[in-house]
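A single protein chain has been removed from this complex, and every other one stays in its place.
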Amino acid sequence: METIFLILVGGLTKASIYYLVAAGLTLVFGVGKVINFAHGSFYVLAMYVTFSITTKLFGGSANSFWFALVLTPISLGIIGWIVERFLLRWVYGKEHLIQLLLTFGLVYIFSDVYRLFWGVMPKIVPHTEFLGGSISIMDVIVPQFNLAVIACSLLVFIALSSLISNTRFGRLSRAVAADGEMCDILGINTFSVYSGIFALGSVLAGIGGALATQLGVVHLGMDAHITILAFILVIVGGVGSVKGAAAAAVIVGLVESFGALFLSEIVLVLIYLVMVIVLLVRPFGLFGRPVF
Amino acid sequence: MLRGFGTSGVSTGKALIALGVFLPFLPLFIHGYWLHLVMEILVLSLFAVSLNLVMGYGGMISFGHAGFYGVGLYITAGFLKNSTLAFPAVLLLASAGGAFCGLIVGFLSVRLRAFYFAILTLAFGQLIWAIIFKWYSVTGGEDGMIGIPIPPFLSKEISLYFFILIVSAACIGLIYWIVNTPFGRVLSSIRENSERTESIGVSVDRHRLIAFVISTFFSALAGGLYCLLSRSAFPDLVEWGKSGEVLLSCVLGGMYSFVGPILGSMMMIFLQSVVTSFFTERWPLILGGIFVFVSLAVPRGVLGTVQEKLGGSRGLVKGSELRDDH
Partner (left out) sequence: MIIEVEGLSKSFGGVTAVNDVSLSLKKREIRGLIGPNGAGKTTFFKLLAGNLSPDRGQVLFEGEDITGLKPYKIYRKGIHKTFQHLNLYPNLTAFESVQLALFSQHNRRSDLLSWAGRMFESEVVEVLRSVGLEDKSEVLSSALSHGERRRLDLGIALAGSPKLLLLDEAASGLAPEEAREIMDLVTRLARERDLTIFFVEHDMSVVFGMAERICVLHLGTLIAEGSPDEIRMNEEVKKIYLGE
């Protein structure tokens, strides 16, 4: 029983991180209609940036992480904005192949950027003291930070949902997602909506990456896995649906955690199986509508 | 028939024949490192042409073809190392293995629309990589397999060269034949307008699947040939990076022509050898840069762009674009 609870917490923690990454990706798809293969690379970049902020800027002090948690998403937002403004903007509305090629190229570039600036050795981010310990819940010892991650992503979920439903930007985004051309005609500056959404997506990836540094080591080769996972989550959840991203993240997070216990070698297969089954039954994902 | 993209059946045929006549005499002029490079080009060309059957002709963008290439590579490596089976049989087995994987992946993927197909193939390609990576006892995992023995009749460089030349040329020729059969024409028409093609009695899904399986057969064969060149097998040849390289070879040369991928392969190998000589570490960065450049400036590749300049808009009407209604 204890173990199950721990695995549940572990699974939800993973799900939280996955949600942050997937939500950003699904928003960019749904609103900008752009396929961004490099989204996972942003996540990994965020991890490396967090590493640098905590070790270089704050000399590796124990609670510097929390500063990084603020600074990393901001820097990712800026980087995302630059990428969108100067590269992605050229391929809006073009064939998917061109978008795929462009963003695939970015993946290569980023993968080498990590090597260039941070070398090939894995990096460990200083563990936070605040919330770094464990807490006892119903006689089970649970890492505090895991709960913090779950709480954090719940906050993001709420904030994102209210952003989309209640703010002007949210309404504009929904309008552009529904019919970008019409919005253009109506005089809405769709380009700034695109930029905003892309920056938002990058920020979310930044948060996810920053949080993830406390849960594991940062190493090369993570980008492929998280990119595919992010796409699987978006597909399973339904393109453009933040709710769907959350649902998919929970499913995959739990499958991964429980799967690791019993069938660790084929966990990956299980996840792919989930994706294939969902696609065969609901071709647009759990909560999706025909976008592509 | 791929119209207006620099090939009209006749000129492709001439190009291929020209190559076929010229290449056997190459060993008179070059050996060692350069001959090895040409052999790499031949293998990559086969790989790229087989991928282009699915991409340029079939209109399906596959990001995971390195998986099938890898299957071919590893099966070949395994048999060469651990058995005395005759090499042609090994190659055939390796290709069949790749085709079998292609059957499974294709069956699950071809019915989906372009975007989902791309992601699924990427995912399956990575899945194959993950299996190879983790199955240490069979594949050697991260350490790979080294010291693969070459079959004795290929131990001389010149015999190896001719073997690879003949096999890859024959396979490329086979694929060239296939795209000019009714099957190939129907395949192209699916790419041009799948809805119309379905309405004239073609089971689009089944047709795509057949094309996919043929493609993966030859991709795996290319992987098997590569084993002869590298005498080793490593997981990084199965990863998405390799899938991207072969994809770029198709696009760079011009994926709407038959010889485009061959040209692209030449450029790719050449670029790669130049870069690794001078900037040893930064190949991924440069490769990524090429991707970005091609996608922004020359998405139709070298041959496609040349055709555009020469032939005007002939053949570059909307139908040639990847359609989302798939």
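For reference, chains read A and B in written order, and residue numbers begin at 1 within each chain.
Everything below uses one rule, namely that a residue touches a chain if its C-beta (ideal position, glycine included) is under 8 Å from a C-beta of that chain, and two chains touch if they have at least 3 such contacts.
Small disclaimer: the values here were computed from a predicted structure and weren't measured.
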Worksheet entry | Chains in view touching the one left out | B
Worksheet entry | Sole contact to the chain not displayed, among B:G102, B:G184 or B:P235 | B:G184
Item to complete: Please pick, from B:H65, B:H207, B:K242 or B:R300, the residue that touches the omitted chain in the full complex.
Response: B:H207
Worksheet item: Which residue numbers on chain B touch the omitted chain?
Response: 1-4, 177-178, 180-186, 189, 192-193, 195-204, 207, 210, 314-315, 317-320
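Here, only the chains that are shown with their structure count from here on.
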Worksheet item: So, what's the distance in Å between the C-alpha centres of chain B and chain A?
Response: 32
Worksheet, complete the sentence: Residue positions on chain A within touch of chain B in the complex are 35, 87, 90-91, 94-102, 104-113, 115-116, 224-225, 228, 231-232, 235, 265, 268-269, 272, 275-276, 279-280, 283, 292
Discussion item. Under the definition above, what is the set of chain B residues touching chain A in their complex?
Written reply: 61, 63, 108, 112-116, 118-120, 122-124, 126-127, 130, 134, 239-241, 244, 247-248, 251, 281-282, 284-285, 287-292, 294-296, 299, 321-322, 324
